[in-house]
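One chain of protein is taken out of this complex; the other chains stay put.
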Amino acid sequence: MTATQEHPTFASGTAGDDPAMAKHGMTLTLRVWRQKGPQHKGKMVTYQVEDISPDMSFLEMLDVLNEKLILAGDDPVVFDHDCREGICGSCGLMINGIAHGPEQTTTCQLHMRKFKDGDTIDIEPWRATAFPVIKDLSVNRQALDRIIQAGGYISAPTGTAPEAHSILVSKKDSDAAFDAATCIGCGACVAACPNASSMLFTSAKVTHLNLLPQGQPERDDRVVNMIAQQDREGFGGCTNIGECSAACPKGISMETISRLNHDLLGALRAGARPKS
Amino acid sequence: MPLDLFAVGDPIADTKAPTDVPIAERWSTRRFRARLVNPANRRKRTVIVVGTGLAGGSAAATLGEAGYRVKSFWFHDSPRRAHSVAAQGGINAAKNYRNDGDSVHRLFYDTVKGGDFRSREDNVHRLAEVSVSIIDQCVAQGVPFAREYGGLLDNRSFGGAQVSRTFYARGQTGQQLLYGAYQALERQMAVGTVEQHARTEMLDLIVVDGRARGIVARDLITGEVSTHFADAVVLATGGYSNVFYLSTNAKGSNTTAIWRAHKRGAYFANPCYTQIHPTCIPVKGDYQSKLTLMSESLRNDGRVWVPKERGDTRDPREIPEDERDYYLERIYPSFGNLVPRDIASRQAKNVCDEGRGVGPGGLGVYLDFADAIGRLGRPAIEAKYGNLFDMYAQITGEDPYETPMRIYPAVHYTMGGLWVDYDLQSTIPGLFVIGEANFSDHGANRLGASALMQGLADGYFVLPNTIGDYLADGPFGPLDDTHPQVAEALGGVQAQVQKLLSVNGTRTPASFHRELGRLMWDLCGMERSEEGLRKALDRIPEIRHEFWTNVKVSGEWDTINPTLEHAGRVADFLELAELMCVDALHRNESCGGHFRAESQTPEGEALRDDGEYAYVAAWEYTPEGAPPVLHREALEYEYVHLAQRSYK
């Protein structure tokens, strides 16, 4: 593809066409990881995009690149995304060496006003054995679902629930459980961790459920099995580096890791062992 | 008024609700009369559930617990990413924890009235009954709802309701409810009752001998198209707001599953009923890829206004009080800024059409917190809306504490969907439809916080009880790809994939999607007129034709290829859009989210025509060229009396 190619114009614009935008648009050099599939080797490929408005989101900037690529008959860059409002956890790119880029938010909520005309931006996928690359910037994060399968739930078959007000939960515990429960499963913690550990993800779920009275009966088995699964999936072990929490778009705190450790050691002392 | 655009078929009716008993007993009666499948036999019944949102996730988990063999499909990488995750505000339930006069009957009443008398009473009453159990279920799963200091669940009032019945988890209620269902689902996957098919998109429904027997699906990673069989198929694939291209729905939200089922014989009910949410962040430029909702709760303290003069481009802070038009407070003195969604949206459009809109392109109105900040102090506003203000600042780069927010309506929810009876079964035996994908409970307008309620009601409590009655006749025997009806469906999907890749034209799927969206927004959006709809009906087939001759999809079929996925979805939107316009054109009345320019009161309010249109419009698909067939389901109101809504 050529670097100077015009970005396509469409039969129809949408509201807010602003001719002034063209003049103010930024030109950026993107170095993007391209990898055809899990079995292929990948490499960084350089592209240029023009007319980038500071109000665009990072993904909208990639849309511009992709429209160019499609029209040129090239393979567009594959990346995961869906809600584009920071809640589904689909998106996630390593941007200039930082998970989700220079702001502590999701990639879809990062806006181009964080960059300057003429910048070069490196874009890579999450890298971890447990997150094999599917293609380009898209990785398979089902390992996180399997950690949940190992115990990240409360067994409450439909129809068996007691009246909601029969168990009181202090506001403090409930709020702390909520804070941990906001984890969106994006995997940035794994991507950022020098050990590629999913500890922050796992600890957020353990903290959420173990803080609530409803979560008590399964608390020991939950933590033991989730950690066993995390190790089995090929994630690294946590050595308390703290990169994860700094990259987490939901600000999950390191305290959750301490809480997991506490619960795990308690469970092991109490004789809980992982199911094999 | 019969039009050249459609044909009229036989009326249709729900036959499952036991209307011989009073409404409050119908659900328990139906459960009692429905046949059961013996627990030992459930293993021998397979159910396909497509979708893992609140509806599909809760249904698959519950059916798995019950002992059925469940196969779950979704196009995301994880079930937890279904767009239910984005719901902010809350979920209604008639718990009456506030002792403020709430009851099942009041929730029922409010929902029927809120739906502008276009929903089925039986379904709505059941929804209100079941709402109570939903909260119990979710709390048991560990959903961290907001609580008071005493440890009890907190409630708020939402969407103009007069009682506090909305349960919430900060601004992330949908996320927390979805995680509850997701965790229950993962638990079933771990024990093996639910088989998982991630990143797999349903592209057709397999109907054999008149029964829904499976789906054709494409593995989005390998590109492989394959068939999957079952004794019943459940669609829980969400709403189709993305027919407008820009909406508050996720990029992947689509109509494909229900549209293909429609083409296989499931009737599509009320396709034109769309909900437009008044408080979204306005469009910035033509690169815009989606719109973001700002919670409705902002209207509790924000005042909506535009300049009195057209084309006034001054900084809003420099516009003096007497040159501002607080139009909602002016037109609706008693409800003011708190009028329902449809009214607030339409008035915003009106002032923008007059040329008084603000911001780029003149498509925006101010939502001003200066008064509230002055009255309550900034800390109070921060405590209430801090996360929303931050989100606004993140997206727009403007500080809403300093300068008024700019908001504009955006498409948000589709009340229409596949027609279902009281058992949530479509017109194809064995095809069940739940959640936003069906049309069932909201009539012409959905009240805030009731979609989550409906999704979970359907998935946890209704479907698992009603599907047994159908499965009791099963199992329906083995099938394989050589069966002619199966082979036809499989071949059709493969051919479409090949076709999309071979057109090799000059426009991207996204460009067609944008063009269609713009057209639908202009002509079938907040206000619809016969002239506009006819124009749209002329134009849509042209766009569709151009699509099939000039679309460009690069890449291969046998790897992950988002452009190919998108192209397939746009193709379906291009067909659905036409039916939406036909439905909007034939319904020559205004009701709920459907506002026809020809049908308004002298003051410009929506004017219903109960004599003509108190029915559900269920559309039957006919092959291209033949007009769709309208089947009417008459709506009778035994318990809530028809009345005109008024918010003056």
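Each chain gets a letter, A and B, in the order it is written, and its residues are counted from 1.
Going forward, a contact is a pair of C-beta atoms (placed from the backbone, for glycine too) under 8 Å apart; a residue touches a chain by one contact, two chains touch by 3 or more.
What we mean here is this: contacts and distances are computed from a predicted model.
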{"item": "Chain not displayed: protein name in its UniProt record (\"MoaD/ThiS family protein\", \"Ion-translocating oxidoreductase complex subunit D\", \"Succinate dehydrogenase / fumarate reductase cytochrome b subunit\" or \"PqqA peptide cyclase\")", "value": "\"Succinate dehydrogenase / fumarate reductase cytochrome b subunit\""}
{"item": "Chain not shown: contacting residue from A:30, A:49, A:88 or A:133", "value": "A:133"}
{"item": "Residue in contact with the excluded chain [from A:73, A:162 or A:194]", "value": "A:194"}
{"item": "Residues belonging to chain A that touch the chain removed from view", "value": "31, 33, 37-39, 44, 94, 96-98, 122, 124, 127-130, 132-134, 139-140, 142-143, 146, 192, 194-197, 227-243, 245-247, 253-255, 257-266, 268, 274, 276"}
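One rule holds in what follows: only the chains that are shown with their structure count from here on.
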{"item": "Separation of mean Cα positions, chain B and chain A [Å, integer]", "value": "26"}
{"item": "Chain B residues touching chain A - in the complex, by the definition given at the top", "value": "58, 61-62, 65, 76-81, 83, 85-86, 95, 97, 133, 135-137, 139-142, 144-153, 169-170, 172, 175-176, 179, 182-184, 186-187, 189-190, 198, 221, 245-246, 250-252, 282-290, 292-293, 360-361, 363, 391, 394-397, 460-461, 464, 506-508, 510-511, 514-515, 517-519, 552-556, 559-563"}
{"item": "Contact set on chain A toward chain B in their complex", "value": "8, 10-18, 21, 36-37, 53-57, 59-60, 63-64, 66-67, 69-71, 73-76, 78, 80-90, 105, 109, 111, 113, 134-135, 138, 140-142, 144-145, 148-150, 152-165, 167-171, 174-175, 177-178, 181-182, 184-185, 208-209, 212, 214-215"}
